[in-house]
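One structure, pasted below without further comment.
Removed: one protein chain of the complex. Kept in place: all other protein chains.
Now for subunit A:
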Amino acid sequence: MGYRHGLGGETYHFSDLKSLLAIASSVRSGDQLAGLAAQSDAQRMAARYALADVPLRSFIQTVLVPYEEDEVTRLIVDTHDHKAFAPIAHMTVGEFRDWLLSHEADTAALARIAPGITPEMAAAVSKLMRNQDLISVARKIRVITSFRNTIGLPGCLSSRLQPNHPTDDLKGIAASTLDGLLYGMGDAVIGINPATDSVANGLALLDMLDQARQLYDIPTQTCVLTHVTNTLEIMNRGGAVDLVFQSVAGTQKANEGFGVNLAILQEAYDAALALGRGTVGQNVMYFETGQGAALSAGAHHGIDQQTVEARAYAVARAFDPLLVNTVVGFIGPEYLYDGKQVIRAGLEDHFCAKLMGVPMGCDACYTNHAEVDQDDMDNLMTLLGVAGITFLIGVPGADDIMLNYQSLSFHDILTLRNMLGARPAPEFAAWLERMGLYDSLSNHMRPLELGQTQLARLVGAA
């Protein structure tokens, strides 16, 4: 079925829903690379007019990747909650945008409809939203998860402490972890990207992190971001696995590119649940996503990169994750060319995930071959902070010496917390205060010298 809209005396035709969504998307280099992007600004606007008139029901009737071919499509279709969808079932995409922005769509109403929102609906409405719309609607949504602390409460901004090291040196990682803890980082997770992706190495890193956590009784969770099959083997060998990590994408074929499918994720989810290591709650999964992943695997099926990204949130949602984050600027300028594109993508990813009920955080980041700098990151983190982002990733001095890219510094996240009056997760904040690191009255981290904190033993113990 085709779509059409007239603008400025010209009638624009769109062959199907997939191409309508692609052409309605704001400019990004990945869609241009894929040959899916609008040919002109006027064509893009005609597509947005046409998209505004599309009934939400169309996204249930029309699948973008055939049901028989793709297990992500089957997941989306088979788990769609018709009851939750009912209150918005009569709306068009344009009407849905207006409703999302209305005062009637409050936190409770948005929570009720979340299971009824498919990724394609979320992506579609986001294409009609300005940046401020993406922020103001996301801000109304609460997604609360827990493991050893509670993530996503109002007034909280959590952080992942990312202490990577190019040779996985345990003491080097401990030194970066210590630095981050002194800034109040790590309530979402203390998570290492290993330089060597192996079972033995994962075991050694997890053991070090777990001992450090127990030494100071830190109410948080640790994670080595190794492949899910490695984590399964680590669990078999009795390793200290709090969270199962995996990169996921929005089509079966793209997930095959990551070496995963829904069955293996389910197996790992069940195994981690069975360990029962959570004390406050049992959300045991941690996923990363990012626009461009499907295209770079040649597995986007002609879908624009933002819509296929939203399908990855359906994969995440199926496993009740503690944490999900988009690594928004990591993948490079061929997908998100400059600061403007990265910022827009970060806001879209956060909005779409939250609308679907997924606890979205962000690695606000960039590579040195993109037209992005730290000023763009300042903008992005501030916008996401106002939008109520679940957590941000912090790296010493914003410089990841293993993955060779820039994220946010511990300073940046501390600055944002103070600007917004946001606090760490309550259990973690209480621990910081017990350790003498944090003053809850002023919401300030105390600038302590190393000799003034017992945490300094952490490095010697590693």
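What we mean here is this: a contact is a pair of C-beta atoms (placed from the backbone, for glycine too) under 8 Å apart; a residue touches a chain by one contact, two chains touch by 3 or more; residues count from 1.
The rule we apply is simple: contacts and distances are computed from a predicted model.
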| item | value |
| --- | --- |
| Name per UniProt, for the chain absent here [options: "YeeE/YedE family protein", "Ethanolamine ammonia-lyase small subunit", "Carbohydrate ABC transporter permease" or "Extracellular ligand-binding receptor"] | "Ethanolamine ammonia-lyase small subunit" |
| Listed residues A:Phe59, A:Phe96 or A:Tyr337, member touching the removed chain | A:Tyr337 |
| Residue in contact with the excluded chain [from A:Thr167, A:Asn236, A:Ser440 or A:Gln454] | A:Thr167 |
| From A:Ser40, A:Thr79, A:Gln266 or A:Asn404, residue that would touch the chain that is not displayed | A:Asn404 |
| Residue, one of A:Met185, A:Val199, A:Ile343 or A:Ala422, that touches the chain absent here | A:Val199 |
| Hidden partner interface residues of subunit A, rising order | 29, 32-33, 163-167, 169, 171-176, 178-179, 193, 195-201, 225, 227, 247, 256-259, 288-290, 292-293, 296-297, 327, 330-334, 337, 367-369, 373-374, 395-406, 409, 411, 414-415, 418, 445, 447, 449-451, 459 |
